[in-house]
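Complex shown without one protein chain; remaining protein chains in place.
Up next, subunit A:
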Amino acid sequence: MTARTAFWTTLTDPLIRQNPVTLQILGICSALAVTTSLATALTMSVSLTVVLTLAAGVISLIRRHIPDTIRLIVQIVIVASLVIVIDQILQAYFAQISRALSVYVGLITTNCLVLGRTEAYARYHPPLPSMVDAFGNGLGYSLVLIIIGAIRELFGRGQLFGHQVLPLADAGGWFTPLSLMLLAPSAFFLLGGLVWAVRSVRPEQVEAPEFAPPPRPEAAE
């Protein structure tokens, strides 16, 4: 019973409480780059979750045999091989999305989220918990990507998954697309707003202030 609860916690913790993107601010380069549409965001999420889960499993299996001095090299080799497999599959079956994602699938190799989980968790835990943890982190990353991708596609083009949801002003509707949403800065704003929202709901995630404001003059008198 306790084992099951532990698995459940490992799986659900990274969704919001320990979300890798909004709490640890990991893996945001790809989160910003591929979220102009929901389809690319979803593909990227699935690719990363698969790579992360498999890599955590493999690394966890050989965790007692990896020499400490070259462990990063070994981890990257494993992750890179998995990424190449995923990339080939995407190119073979989803050529259009693969072109839209361009280099970002390849860059999963260097995604700090992947290396962070394998380095921090998979190296010290047996395969099953490692894979559950990796899968949970993949889901947490996916959650953020899908939220941001949906907002950007909806307000930038009035579409969701390429279907016109809001009628465009050009075609007789009322919605004028906000072109800023398709540019990179909007992803920063949205991610910042999302972090703000999460930390308003869960104040325990708020970082300690770096500076204390000077005392107010009337209080000093």
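Following the convention adopted for this analysis, contacts are C-beta pairs under 8 Å (C-beta built on N, C-alpha and C of every residue); 3 or more make two chains touch, one makes a residue touch a chain; residues count from 1.
The rule is simple: contacts and distances are computed from a predicted model.
Missing chain, UniProt name from the options "Branched-chain amino acid ABC transporter permease", "NADH-quinone reductase", "Copper chaperone PCu(A)C" or "ATPase AAA-type core domain-containing protein": "NADH-quinone reductase".
The chain omitted from view is touched by exactly one of A:Ile70, A:Leu128 or A:Leu183, namely A:Leu183. Of the residues in subunit A, those that touch the hidden partner chain are 176, 178-181, 183, 185, 189, 196, 217-218, 221.
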